[in-house]
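Accompanying notes for the structure given below.
Complex shown without one protein chain; remaining protein chains in place.
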Amino acid sequence: MLEVDSFTKYYGELCAVEDLSFRIEEGEFVTLLGPSGCGKSTTLHAIAGLVEPTDGRIRLRGTDVTDLPPEKRNIGMAFQSTALFPHMTVRENIAYGLKMHGYSAADVEDRVEESLELVDMPDHGDHKPGELSGGQQQRVSLARSLAYEPDILLLDEPLTGLDRVLREEMRGWLNRIQREVNVTTLYVTHDQEDALSMSDTVVVLNDGQAQQIDSPERIYESPANPFVAEFVGKSTQFTGTVTHENGQAVVYNDEKRITLPDSSIDDDQSVSLYVRPEDIEVSPEPMGAENEFRGIITDIANLGNRAELSATLEDGSTALAHTTRFPDIDVDDDIFLRFPAERVIVL
Amino acid sequence: MSVQRGGLGRVTHIIGEGLEGRIANRHLALFGLGFVGLFFVLPILLLIPESLNLGSTTPFESYRRVANGIYVDAFVRSFLYGFVTTVVTLALAYMLSYFLAFSTERVRTAMILIIVPLWIAYIVRYFGILLFLSPAGPLADLTGFETDLLFTTPAVIIGLANVYLPFAVLPIYNSLNAIDEELVNASRVLGAGKWRTITKVIFPLSLPGLVAAGLIVFILAAGSFLGPAVLGGPNQTMIANVIAQAFLDNFNIQFASALAIVYTVLLVGLLLVFNTLFDLQEVLGNI
Partner (left out) sequence: MSTRTTTKLEGVTFRALITLVFAFLLLPVLIVVLTSFTQQNFPAIPQEGVSLKWYQELLADQRLLNALTVSLIVSTVSAILSAIIGTIAAIGFVRGEFPYKEQISTVMLLPMIISPVITGIALVRYFSTIQLPSGFPALILGHTVLSLPYVFLLVRSELLTYDRDLERASRVLGADPATTFRHVTGPIISPAILAGAFIAFVVSFGEFTATQFLISPGTSTVPVVIYTMLRTGLTPTINALSVVLIVVMLVLALSSRKLSST
């Protein structure tokens, strides 16, 4: 459907994106995830034709569109700033793309109404964008970019300006619309929750290079490298060198032994180990099991449905663990943390 | 789609192309620069050959004349009046700006009242001051209070300060307005009195605006023609009047050009000195 082939972009000497390749299948929801300045917006703009690639090709439905101007690509795009034309009404905004795509006056009228229905705003056609709330503006922006049935929908951080509650609501809503129209979607965000909750596939970008292209589950549970492990989700981190004891691969971290999930790993390899907070079990008494650490609670953050504990371990490192909400523990309490070997991520 | 008919369509088409980059934006900038270059910078530069008595044995004759006492006086007077006007104007403008920035009442109306004179022709405003100061004028007529200021140096300074006051208020007000109110509150909470807060916090922070305002007023006042022409007498002649007189009354283009060039060189020189004290680019950014 969409094929980005060794896309490279230099701004002068500065490299924004280096040799990036990925493809999107028909109807798929793909997210480009990365910190700001990682090249994700540049990539999106290149697909839209707003940025000229230094090297590489972009193919849409099998056609090479690399040299086509944006208006010839049949793409839909929603911007973080919404980019609604302030001097036009909502209706005129939606009609704009339809007219430019050569729809007849009658078709334009019908489709504008359909689009307004689609985004649940049938009564707002005559409003100016300035009279709408941030969430409503984003919905109009989406209606505008979907009205003329583009081959692909590009979303450039559309939820970034919204507050937390609205953002979560919009996620579900966006997913519903996307399924309803079944439009191939490329979403750009720096927010891992957006990426993990909405996408079929996530492309993690950093410093202009793809770090991992995978399903959200695999991105979270089997990150390809330390960057992905640290950028997506929280974790407790250990480092050490692999040795084998009784046929099991282990790492000694300051006298403490950590058993690894897979014994096939070679000896003497330096590795980073990551354990997700929800995989760590906390107890005030020692449990006497493997991969058990003793620590002192330094912070308890009650997040409503659960609590996040920070603890300093004996070697001075910091561990993160989730417990049930409002645990019967206080800061400075001694605790024991344990995690099963099969939940250790080895990189 | 690209078929264009009327003239306006043509213009938008060219600008549209410019926006896309087929006609690079720098070509549009070049067009503007070209216009100013052709009809402003070049004419000014051509004053240099105009000022020389080319083909004679004394090409710099006019410049020798510039060094004459009465002309030197006019130069000195221009810069002196410019300086005094700047000081007076800045003092008044600072009060107005302070009032606008920190008072809670009807700031919008006050701002309009300050800007309105900017939109009125200089000639009308100088005429107003002439009536104001005139010994047989309406004010004297109404109040019986007569001044004999008209056609003296103070009259010219009053006129210049009046006319350029709004120019000075805008940059000072902007810099005062940009001061975070929290800073003022912090200073008061930390124990500084009102005056100490003004001298130690507000004044230093508003300095860029003050310097910018001073620069504008000085340049405008020193080069003023109408101020001395309407409100001054023969002893208040400034450089602009001398240039105009040489050109219009004596038809001495060469001498007028020489005066213009000497004045411009002196002014640029002053600006360069100023530039070593303050960053000119930064000051201009405050305007």
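Each chain carries a letter (A and B) given by its place in the written order, and its residues are counted from 1.
In this section, a residue touches a chain if its C-beta (ideal position, glycine included) is under 8 Å from a C-beta of that chain, and two chains touch if they have at least 3 such contacts.
These numbers were taken from a predicted model, which means no experiment stands behind them.
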Taking the complete complex into account, tell me which visible chains touch the one left out.
A, B
Touching the hidden chain in the complete assembly: which of A:E52, A:E71 or A:E342 does that?
A:E71
Hidden partner chain, touching residue among B:N25, B:T199 or B:N250:
B:N25
Identified contact with the non-displayed chain, of A:L50, A:V181 or A:V346:
A:L50
Among B:L205, B:I253 or B:L270, exactly one should touch the missing chain; which is it?
B:I253
In the complete complex, which positions of subunit A touch the hidden chain?
45, 48-50, 69-71, 73-77, 79-81, 83-87, 96-97, 100-101, 144-145, 148, 154
Taking the full complex into account, what residues of subunit B touch the chain not shown?
1-2, 4, 11-13, 15-20, 22, 24-33, 35-37, 39-44, 46-47, 50, 92, 95-96, 99, 110, 113-114, 116-117, 119-125, 127-132, 134, 136-139, 141-142, 162, 165-166, 194, 219, 222-226, 229-230, 239-240, 243-244, 247-248, 253, 256-257, 260, 263-264, 281, 284
